[in-house]
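Shown here: the complex without one of its protein chains, the others still in place.
Right after this comes chain A.
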Amino acid sequence: MAEAQNIPAGSTTTGSIAVAAESTVATRMSAPPSFDVADFPVPHGREEEWRFTPLERLRGLHDGTAVATGGGVKVAIEAPEGVTVETVGRDDSRLGRAGTPVDRVAAQAYSSFEQASVVTVAKEAVLTEPIRIAVHGEGGVAYGHQVVELGAFAEAVVVIDHTGDAVLAANVDYVLGDGAKLTVVSVQDWDETAVHVGQHNALVGRDASFKSIVVTFGGDLVRLHPRVNYAGTGGEAELLGLYFTDKGQHQEHRLLVDHNTPHCKSNAAYKGALQGEGAHAVWIGDVLIQAAAEGTDTYEMNRNLVLTDGARVDSVPNLEIETGEIVGAGHASATGRFDDEQLFYLMSRGIDAEEARRLVVRGFFAELVQQIGLPDVEARLLEKIEAELKASV
């Protein structure tokens, strides 16, 4: 797919590379980061960080009217030996170290949760089994907070599964000790009425490597902020994402990688397919290379495949560079459509319409799915993609 060509009507694929003395990523937010919801005005929808989001579908998460209903969401954590799982109160000093809420809903979540889960992998522990966190919505409103912390040189895989129906605002902190390796898969497989907003902060230690795989299929509205900060040199972050946005769904992924430390790497690759009237995917990729971050190597990419009319994509990569002493920095965004001519071409070779669509979508996602490196997750994704396609025909 060529860059930014063949963009379906109503979609945008704009990007910018700014060389700025002052960070525009920071200044275009309507308020500075804060843990306190009171520091953020109630959004009206025209703010840079809210302009793509249908506020009326946030079910009150943004204006303080969404009141937690006890037992709205059940969290079950299954962890192998060597892992400590705790439920803690708001005053636990381990909460909130990986990042500060950047918008009102993230701050609302931080201001409203009553208990948090803290999952700790001991120093040098190398897990052979994944930690599984099942977040199941029981139809209520909930606020949550989770912390996953790896000691130095620990290695772990965490799979967070979101299912059921809920109105949920929850943040997750990933704290990686020096040389630690963490892979996180966050699957948003919600019922079609669910609303899920959250900020996922990673603090990547010296020489540590963080891999995040965000998979969004379900929900009425899902809006996630995967964010990365580095605590020391030599850190690596890989942010992979895959979404399949159906009729009427709003799925928004807002990434930020803050290169504040020298000699760190980051790579972001998100791919989405859209189908049906009112399907709306938003991808914001902010990469900030601060003046101190010499030797940075970063690339970000977003690809969208629009399968039917009536779907909309807004894809905005932003790369902000404050030092020239870097290894590399790049971004790419492209939105293409599976159109009647492609369908005709495949069908004229005997391939039926359903198989043609499947061929194209599987091909589109295959390269990304292969990068996940977790066979059971890969198999489940491919199955899910098949199911999404079946539902569409």
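Going forward, a contact is a pair of C-beta atoms (placed from the backbone, for glycine too) under 8 Å apart; a residue touches a chain by one contact, two chains touch by 3 or more; residues count from 1.
What we mean here is this: contacts and distances are computed from a predicted model.
**Student:** So one subunit is absent here. Using its UniProt record, which name fits best from "Caffeine dehydrogenase subunit gamma", "Fe-S cluster assembly ATPase SufC", "Cytochrome c domain-containing protein" or "ABC transporter substrate-binding protein"?
**Tutor:** Not shown, but named in UniProt as "Fe-S cluster assembly ATPase SufC".
**Student:** Please pick, from A:Val42, A:Ala292 or A:Met347, the residue that touches the omitted chain in the full complex.
**Tutor:** Looking across A:Val42, A:Ala292 or A:Met347, the contact with the absent chain belongs to A:Met347.
**Student:** One chain is left out of this view; which of A:Asp36, A:Glu114, A:Glu355 or A:Glu383 touches it in the full complex?
**Tutor:** Answer from the full complex: A:Glu355 touches the omitted chain.
**Student:** In the complete complex, the non-displayed chain touches which residues of chain A?
**Tutor:** Residues 1, 305, 336, 340-342, 344-353, 355, 359-367 of chain A touch the chain absent from view.
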